[in-house]
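Read through the structure below, which is laid out as structure tokens, and then see the notes.
What you see is part of a larger complex, with each chain still in position.
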Amino acid sequence: MNTSLILSNILNPPVLFFFLGMLAIFVKSDLEIPAPLPKLFSLYLLFAIGFKGGVELVKSGVDQAVILTILASILMACVVPLYTFFILRLKLDAYNAAAIAATYGSISAVTFITAGSFLQQLDIAFDGYMVAALALMESPAIIVGLILVKLFTANQSESQEFNWSEVLREAFLNSSVFLLVGSLLIGVLTGEHGWEVLKPFSQDMFYGVLTFFLLDMGLVAARRIKDLEKTGIFLIGFAILIPILNAGIGLLIAKLIGMSQGDSLLFCVLCASASYIAVPAAMRLTVPEANPSLYVSTALAVTFPFNIIIGIPLYLYGINFFWS
Amino acid sequence: MYPVKRIEIISDSIELNKIIAGLKQAGVAKYTVIRNVEGNGIKGTTSHEVDMMENDYVIAICAPEQVDRVIEHLRPVLNRFGGVCLISDAMEVRSIQCSAT
């Protein structure tokens, strides 16, 4: 594989600041980004990609390519938790298997954003409507995960009944999905004109905020690494191999429906990434029987760094290989 | 000064709505919440720094005779979601602005 791709990915300020964050924990520096600053950065990033995606969606319009992409996204978001559940059941009880499966069925917006900035750096074009795919892939896995819990856990006491209206709200109206979709719709409504006035804020600051956010993610991921002892080798392997498998399936689908190279990379990254905020919060609320340190630590301390550092260039290598 | 009971609950912030609902059902409508406290419990370390898990600290001052109902309403939440619940004694200095607690 082309190591220059990995290098050009790594020698990027945001990725290097991710390493710097991890290093801070390893050498026990007291560097921290106090709450709620990381929240500010993530609100900003969701707003900025949602808004830009909306503005571009209105330019490109909704054609067959958009519809195929959307269908493929929903399909993957529903299917990934199903097969990962059965893989996880080899070693874990149904509660934990379902919670981890939901985590991997959903997506990580920051991984997506990092892949986008990687493409920009290589001057590979991608479509604004991929943000719609991002938004659509966040929620379905939560529902699939809960259905799996329902089906595969026996004699549930009354207190364990799901409150489905609460579940649906957590899935479709959690703050990430809500802000992303809301910003996308406002982008669609205000179009070019809105973009003009917001561009210095939502475009020029973007890279810098991403850099700070990844610095914080480095701190967070490294703090979670000590949890991996309890997680065990099976889950660590899972957290590296499943993203590659998911990206591979994503790649085939992308090729099948004729996506461009840039869009294919983003789609693969969506399939390969795992949620470490929205889905874990939903699982803590609806499946408290599952152990958060299993589903959070694998997603955050293994899959996220793997995708950011190796996954993104690896998937692009695969795409370049298949497309040529 | 009037004898009162101080009820304190420290728990995952996702439980907060359920805990406040439990207090209200038990007739305790006044409370204070300290958000984003950090801690270590059987679920492991909880801190915004580790990830987005945060605890909340709820304090409710109530009349001694309300305690049993409160426990009854909170116990299912604690059983399902974890957290810690303490009851202790205190004296309240009632001001003229205080309706019955």
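We just call them A and B in the order they show up, numbering each chain from 1.
The working rule: a contact is a pair of C-beta atoms (placed from the backbone, for glycine too) under 8 Å apart; a residue touches a chain by one contact, two chains touch by 3 or more.
Just so it is clear, the model here is predicted, and its values are computed rather than measured.
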item	value
Whole assembly, copy number of each distinct chain	A x3, B x3
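By our rule, only the chains that are shown with their structure count from here on.
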item	value
Length of the line joining the C-alpha centres of chain A and chain B, rounded to whole Å	35
Parts of chain B lying in touch with chain A, wherever the complex brings them together	12, 14, 36, 43-44, 48-53, 76, 79-82
Sites on chain A touched by chain B in the complex	32, 35-36, 38, 159-160, 219-220, 223-224, 227, 276-277, 280-281, 284-285, 288, 291-293, 296, 300
